[in-house]
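The other protein chains are all here in position, but one chain of the complex has been omitted.
Labels for the chains are A, B and C, by order of writing; each one numbers its residues from 1.
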Amino acid sequence: MIVILHPNTDTASEVYREALSYLENLPGVQMRQHHIQGSEQKLTEIYLLGDTHKLDQETIESLDAVDRVVRVSQEYRVLGRHQDEHRASGFAYNGVTFNQNNLNIMAGLCAVDTPEHVEIMMRALQSFGQVCTRMGAYKPRTNPYSFQGHGKECLPFVFELAGKYGIKVSAMEITHESHIDDIHQCLEKTGHPTGVMLQIGTRNTQNFELLKAIGRQQEFPALLKRGYGVTLNESLNAAEYLASEGNARVIFCLRGMKSSFGSPHRNMVDFAQVPVIKRLTRMPVCVDPSHSVGSREKAPDQVLDVIHASAQGVVAGANLVLVDFHPEPTKALVDGPQALLINELEPFLEDMAISKETYDKRVKLWAKATN
Amino acid sequence: MIVILHPNTDTASEVYREALSYLENLPGVQMRQHHIQGSEQKLTEIYLLGDTHKLDQETIESLDAVDRVVRVSQEYRVLGRHQDEHRASGFAYNGVTFNQNNLNIMAGLCAVDTPEHVEIMMRALQSFGQVCTRMGAYKPRTNPYSFQGHGKECLPFVFELAGKYGIKVSAMEITHESHIDDIHQCLEKTGHPTGVMLQIGTRNTQNFELLKAIGRQQEFPALLKRGYGVTLNESLNAAEYLASEGNARVIFCLRGMKSSFGSPHRNMVDFAQVPVIKRLTRMPVCVDPSHSVGSREKAPDQVLDVIHASAQGVVAGANLVLVDFHPEPTKALVDGPQALLINELEPFLEDMAISKETYDKRVKLWAKATN
Amino acid sequence: MIVILHPNTDTASEVYREALSYLENLPGVQMRQHHIQGSEQKLTEIYLLGDTHKLDQETIESLDAVDRVVRVSQEYRVLGRHQDEHRASGFAYNGVTFNQNNLNIMAGLCAVDTPEHVEIMMRALQSFGQVCTRMGAYKPRTNPYSFQGHGKECLPFVFELAGKYGIKVSAMEITHESHIDDIHQCLEKTGHPTGVMLQIGTRNTQNFELLKAIGRQQEFPALLKRGYGVTLNESLNAAEYLASEGNARVIFCLRGMKSSFGSPHRNMVDFAQVPVIKRLTRMPVCVDPSHSVGSREKAPDQVLDVIHASAQGVVAGANLVLVDFHPEPTKALVDGPQALLINELEPFLEDMAISKETYDKRVKLWAKATN
Partner (left out) sequence: MIVILHPNTDTASEVYREALSYLENLPGVQMRQHHIQGSEQKLTEIYLLGDTHKLDQETIESLDAVDRVVRVSQEYRVLGRHQDEHRASGFAYNGVTFNQNNLNIMAGLCAVDTPEHVEIMMRALQSFGQVCTRMGAYKPRTNPYSFQGHGKECLPFVFELAGKYGIKVSAMEITHESHIDDIHQCLEKTGHPTGVMLQIGTRNTQNFELLKAIGRQQEFPALLKRGYGVTLNESLNAAEYLASEGNARVIFCLRGMKSSFGSPHRNMVDFAQVPVIKRLTRMPVCVDPSHSVGSREKAPDQVLDVIHASAQGVVAGANLVLVDFHPEPTKALVDGPQALLINELEPFLEDMAISKETYDKRVKLWAKATN
């Protein structure tokens, strides 16, 4: 059971103390508080665990500090929506807000190679007002003899360049808990010029020990990619591993599924499930068109399939687009074939803006129609 | 090899006779003519079969009647695009144009039940200016003991009501070649009040004998659904069965794939492949969101997943949307749970119009950007 | 509800007449009789349809002619086992018995090409005491421009050679109901030298109209291949289409599923489901290792994967093995790469005999262990 207090309830207030005292004394029930700092308000949710099915919802809702009470189903206890469409979603990090209503773009390098390429990318992003990017340092590869990323060696110049060009958040895949420390220490050393979102790749979606390690720290939010060979339910449960350890700042990323049905695309694009994730959980939803599609093929309408897929995600409500760019795709060490070019950044951002407007227009249309 | 003549080349003209005479006399080569009547012009394509790899393309292109020559790859000989992005796509039927650029909506009943429901549906369609619908008379069902559709008994009232409400084209699934006759005879008897597009369902995508039978007739165009358990390539080859027998008026319909990855949707939505079909073939592309999604679940944004999927299809260039409506879904004999309601028709059409505008805007944006 | 009479109950007997008269007079219930001719006894089953849930099972079982009564679940009404492990399975055709306990081998040509090859094959079969084969005349092919089989042209020499070499049953795929007539007439004309089992291929598993046509005739038994892209339940329902129309002489054939998980095999071998089919239905179970595996690759133990798969099927209880041989695989028009060679026929048959002995031994072991 989740007891949601009125927004901005002061923990020093009388009403807060009264509510807490009442809840603490419930027999057979344990209490855990979550404080969620949004960009405009602070939210306090109190989780009641244990023998909660006998509790009287109305009595608790009658407490002055309490806004409402939500009964929790077994699945996705922390991240789940639990039939309550008004629960807050998302979070703010390093000045950037991520939630189920807005849209951010994370265009960048799948794998960091040279400082020159990183700088070209970041300068371009800044010139179009972008404050997020993706920058891969650690790359898990199917074949043990393939290039595995530059690892922590590249972190200093990536962070410094991010700072120089006003990048607030870089999505960065990690494959081992020690990478959290690497990143933490390098940010310390470089004076925190930027922020990092820890990305968990599709091969590690069910690497529960890594998830728990990320869940135990509070410094960095997480971007969890869906497992490409498991059901949506299983991947959402993986997200819950992060939250169950204490870190509920999680974005869930669709990135295509392994299936011969998706050919000639590398994976089968799964972006029709954007609204499903919003219905089942409160996580902002990301789409990764680059790895879903995996090529620069295009239709006779001259629009790349990667870009059509991006628009499909956004027009159905995606909140984040993770997309590969590269100044010289033919020289990219990983996944060059699908990367967009720097001169495609401007129209890409415009396309995403058009698609987001369309989404908002569509939502408004249906709100009017169903009233 | 395909020799494409200049549009509207008169078969009585001197240039035509000269070209034909030249081509007829090529050694080891057979010739087959296709005349395609578009809404504004007539196109003549001459297929050269046999020993064509030795032919000199330039010499043929120098003939006065010839616009250009396209070398044909093995796959999708008739329907394929063969690297030529300018070949005409689509066709006109009973006054309605279907091609790779425009958008039609076929909203209607998955399974015809009563004349009353059919009339409510068609009246609503007319009131919003629609001239297409879907009307299922023959229903293939997994279980032999399930309701199999009213069959030819319902054709007379369906066609008469279609005529009454100005419906020009109804998509109608058939499962046996004798159904073509049923439909032909009933249209004869009722005085051709409307037109029919023969739909081939996903279970019959590789029922090659049925495809050949439909391919042999020229009266009705065909709407081929993708096989839900085979690759895209295999389903496109199935479409080629229709064309290889002489009927190239084919629309290809994405309808979701069988996969546990799609859950909680009934099937895994495959609309990211809309642009792929346009790249590989000249068929107009249809999406069927109702059978892909299979429920009336919705996101917290209050938009049904079925409708989000529809928008995703259109925003990436789909040319036809096949969608289930029903005046009283709870009484529908087949697939009630996913049907849209009559009062959702108006906003649905508006949503599709917004999505099509967005598609057009996006194409324009990229045309400008890549010039 | 199924009323099973004592074996060999004479339809002229008093006990039979008494039972029939009782059952005919049950209100709200319709009656349908099935007579099953086994190799040693005749079985009569009376299906009661309609308002059967109120009927008293004990009263019916007390009738003298009645052996026992089985309540029927919705699925697989005719072919299902319905929790009764003692119901008879299988049938005899043209002197060969097919049931859930024995084992037959159908080695032969995937696609008939020349009379010479057919004769080499049949002579070899006869020399090792085989009376069954597979002989494909009609071949459904993914690509419309591929070889589609010699069709009815080859039937006369196939049947005559079958007669000459003592072949009693040839499995022969048909793709159109008219092929039943072709086969019937050719057998008439050639004096019924042999018998035919109508095979339905994986692309037509859900071609319900074809299934109904085969179900309506009683002359030929049927071999239904599992659909390679649908669940087992859906394919078993397809088998029930045959039975619901009146032909319950059906063998169900596992032939591998489309899945990238099966690679490097052409399909993913599904023979672990042999016991499942026996649990759910009374159909004899066939395995097709050739199309499942699709190559002549072999392990370092020098045994071809195709043959390992065959043994896996039989050791778990398969009752029929459908397997491709060819005298000159490199000249085979269809599926040459996987065909076994004529000189592999003898060890193959010996391997299958060893595997069947092992199955019988295993069953005996567990019967003893669980008593």
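The criterion applied here is as follows: contacts are C-beta pairs under 8 Å (C-beta built on N, C-alpha and C of every residue); 3 or more make two chains touch, one makes a residue touch a chain.
Predicted model, so just to flag it, every value in this text is computed and none were measured.
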Problem - Options A:52, A:244, A:263 or A:295, residue touching the unrepresented chain - result: A:244
Fill in the blank from the handout: Where subunit A meets the left-out chain, the residues are 74-75, 77, 140-145, 175-176, 203-204, 206-210, 227-231, 234, 237-238, 240-241, 244, 258
Completion exercise
Contacts from subunit B to the absent chain lie at residues 258-260
Exercise for the section: Could you please point out the subunit C residues that touch the chain left off the display? Expected result: 81, 85, 100, 231-233, 257, 259-265, 268-276, 278-279, 292-293, 297-303, 305, 307-309, 311-312, 315-317, 344, 346-347, 350-351, 354-355, 358, 361-363, 365-370
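FYI, only the chains that are shown with their structure count from here on.
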Practice task
Return the distance between the CA-based centres of subunit A and subunit C, expressed in whole Å.
Solution key: 53
Handout entry: Distance between the centres, which are taken as Cα means, of subunit C and subunit B, whole angstrom
Key = 38
Fill in the blank from the handout: Whole-Å distance, C-alpha centre of subunit A to that of subunit B, is 38
Completion exercise
Note: subunit B residues in touch with at least two other chains are 231
